[in-house]
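A protein chain is absent from this complex, but the other protein chains hold their places.
Showing chain A:
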Amino acid sequence: MNTNKNVKFVATPQLKNGTCTVFLRGEFDLSVAPDFRELIEPFVGDDKVNLVLNLKELTYIDSTGIGILLSILKVRNGMEANFLVQEVPDQIQKLFDMTGIAKFFAAQ
């Protein structure tokens, strides 16, 4: 089933004027977590860029996905660098609110 992985979830980074915006599309779950970690790692570790996730086309996220966002928040916070989300769909915002991760995005 590995060949279907990329169809299900796509993360596309775009660098522009010191801001890295990563556009997420599809379902962000346990099965795509390792690939996503690998893709985002170099940007997370770079305190020169503003890191933004655009979630407009994200249709699903599970606790694994939320856990990854949380670990990115922790790393970026420790480096005094920002990490923002934009265009969050209602259903996903609901999960951010329920778990409490929403306040860390709001606090920046």
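What we mean here is this: a contact is a pair of C-beta atoms (placed from the backbone, for glycine too) under 8 Å apart; a residue touches a chain by one contact, two chains touch by 3 or more; residues count from 1.
As a convention for this text, contacts and distances are computed from a predicted model.
Colleague: Using the UniProt record as the reference, specify the protein name of the hidden chain from among "Anti-sigma B factor RsbW", "Cytochrome c oxidase subunit 2", "PTS fructose transporter subunit IID" or "HTH gntR-type domain-containing protein".
Modeller: "Anti-sigma B factor RsbW"
Colleague: Touching the left-out chain: which of A:39, A:66 or A:84?
Modeller: Missing-chain contact among the listed residues: A:66.
Colleague: For chain A, enumerate the residues touching the unshown chain of the complex.
Modeller: With respect to the unshown chain, the touching residues of chain A are 1-2, 4-5, 8, 27, 29-31, 33, 60, 62-64, 66-67, 70-71, 73-74, 77, 91, 95, 98-101, 103-104.
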